[in-house]
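See below for the structure under consideration.
A single protein chain has been removed from this complex, and every other one stays in its place.
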């Protein structure tokens, strides 16, 4: 069987995460790589034995031997590359957010439908085995009607004013840093796990540190450590703190808090879902565990397990019970589902894309739009469901 | 030395908690007890060797041999008894809320000042040794400037529609059940631990179960289990779910979620305080521990300890490190501080009341007022700081 | 009803713990107190309103108005005072160990039987509500046949050579410090919770620090902090580390480790009981929780609760679910059971002493004897079941 051929656009942190997981898919080969930083692209290609370094993204899109594009560029490039990739007849896996505006993400959804594109988006946290398990259990009614959802997404890599990132620059990151970067992940989790749509929100954000020091030469890498370098003061307009009250369709309520200034929380995603018959909670610091709350019995801690999970989620728990999976394995699960749809399409089979697609990415853009409007007006704002 | 003589008004769950801790104060004796349910009062008196059962609260207030009143009645009786107790020249320890309205609680503060009354209020959670420790550390600058506070107060004893309580009846509980009962505790903790005042809020509440089944005879006790009894449907107007976005004076932000429908959370109070140099978090399920978050070093778990706590809080950690204290011990700490002020007054010494007083209770009433107004209008509301 | 009158022998740390819990028993009054350090005795008496300070233990034993003796002296005085108290017709509650040798503890059991004495011993850890719950569940078969028990008792207050205690002096503490002080607690827990008798052991002990520095004047208090004082070198012969392999009657196996040099473990008692159908574990750092292990389902965390515990143990869970109890409350539970037997005897009722009695204390002495012999011979030694 011929392998699926994939090109990766962007050789930064997230691009390398993609490459490392693509290596684990026996049916996929990495055809080539692109980065505006050519020497970075070359060194990544050499390290991973990738045969081709394209001159630019356009060249990759024109390469007829390429089946799939992985879009691992900064936010402001997502839309254009996604659009061209669809129009070039490639299948597309994009990092989130899909685009900078709802208009753009909506257009991508429409285009992908028109071109029958298999699309995927990097909502990787869905793919821890017990997150899938939680969603399956809630769907089958284990906790009854969902009453409320509470959670947070906390990091601390922007705590000091010497921590600079392109994510704080509105030209590259859009109207909000934190709600777009972390908020989109959490809202996707909340909607995916509960099966409920976010209907109305009121949000608050804060730019806690309005001046930051940016390295004069080069750029601070996400999660990287600044060395002994010269800085210049940069006024910051984008937020590193955000919060939301949420109303879900059907009446359930939610609260969400997010910050990149939360000392000691490296990548702490917490989601607690309370229902009429029980509760389920998950925290990314102990990603193999679900907490299951009960009123009249002892609470439970459920560990990921190919034996104890429900039929439909057990394929995501690939190791014997007690052998914990990690972030990379979750990403591999995500890619496996996406590529299953790509294979199916190639083989002319019915395409079932279980992975989050561009519609899921667009859904988060619409929530983001309402959040920003509510922040700006101080009032509850309904999420638009058309457009 | 003559003992301080105390009368307890209300022989229900919380009245008994008070009595049991008063027994542990060697300088205090329980002079008498009152309850509208006289047989309950009598049986409690017999069980604890309390010499007198008063006919009604007024009788206790007229008893010249009584120095201190503990007001353990339902919310709607708090104001009247507190007022009479102050005017009768007693020192007064009241359960929260102080009253049903800000006007009433404000009047109590003014009256107590006028009569030079030593006042106390049942914000017991402050008195776990490590909660005091957290407040002391934040005050001395351990975590720098506070950036945000997140937390919740979850219980599950109202999960089913067969769980009925007077707390859901607005005639007895006021304009909100959950924000008054649980919200006041959490907001007090947030303000006490951070040293910051709540300035503005937007709140949401929900009456998730609008019809409940009330036992036809008698009453469901708080935390009690309903037996095999007949019920009648009762329409419910008060909430059992609430949430708030908060702005603190100086710019810090907050989020708070509370529910009495949170299956598996029996009395889960969580408070996480993030600052410019570090973080501190506490959870009532493991009340002897503080989590201390740090950006560039390992996080810490600090256990209550008479050796390791700071000078001013170590008196609250009364057992050797590793021997955990509990809820009753926290309540005893609260009473110890209150009675230290009562003693000081009797001995003509300078009165330093470290315990939360009626002013603290009034402060929570003002937050509650703003929360309810914001819920009703869907807009941010500033907390009134006069009146 | 006349109160039971109790005299406390020993006003050190553990004596004060006893006094503070006796205050909480409405049917008991503390008649008097003794300590060889008279000024300590006097100050404790003043603090707690205790009417009498006896000149010595003998005087207390001769006081006809005294019903019960609490023996809170160092180990080497336990036997004599317990014996005299029994012979004086008092009921006796003794701190552990009962005596320094099996011969002595055996004699106490025989004497108590002869005099029909109500006896108690300070195995307080049994009395956390969920420890009782674990014992009840294992008894009714929840985890099937017990296969093995693993655990430890770790403290760190003797970590440095500047930490000196009388417990390291064989004249006061007997043939082993750690096995007697901490080992006896753990072995009692293991036998109580599992319902199994220890039949054979092989033990190892170590005196890790053979020279310690003792304060020249006065004495280091248990768990106390040494100030800026002069020291003298003292050779140490007693152990601060011990371990055991265990065979229980019926075939179950055990392992136990104990140390007072375990940095960061203040009073960490861990016990894990594995059976043919499930497991139960408890750790003193989170004393309100049981871990319940299951093969084919999620594990559970059971919290102490007056609603969810089994019928016979729920009386020990005195607070609403979610309001944690502490070490003092456990001690109060222990005293409550002991005094229930004292009352019953005085009222001429059938005496059911649910609390651990001198027979339980003697049982631990016999295990200790075998452990020391096995350590000295390097061989498995059977526990004597007569004598």
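The first chain written gets the first letter, and so on, giving A, B and C; residue counts start at 1 in each chain.
We take it that contacts are C-beta pairs under 8 Å (C-beta built on N, C-alpha and C of every residue); 3 or more make two chains touch, one makes a residue touch a chain.
Bear in mind the structure is a predicted one, so any value in this text is a computation, not a measurement.
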Sole contact to the chain not displayed, among A:110, A:171, A:323 or A:385: A:323
Residue in contact with the excluded chain [from A:171, A:286 or A:385]: A:286
Contact set of chain B toward the excluded chain (per top definition): 290, 292, 296-303, 307-308
Contact footprint on chain C, counting only the chain that is left out: 143, 147-148, 150, 152, 154, 156, 159-160, 202, 204, 206, 208, 241, 243, 245, 247, 251, 253, 255-257, 259, 261-265, 274-279, 291-295, 299, 378-380
Where the missing chain touches chain A, by residue: 3, 13, 17, 20, 23-24, 26-27, 47-49, 155, 157, 222-223, 225, 265-268, 284-287, 303, 305, 307, 319-329
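By our rule, only the chains that are shown with their structure count from here on.
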Between chain B and chain C, centroid-to-centroid distance (C-alpha), Å: 35
Where chain C touches two or more other chains, by residue: 303, 307
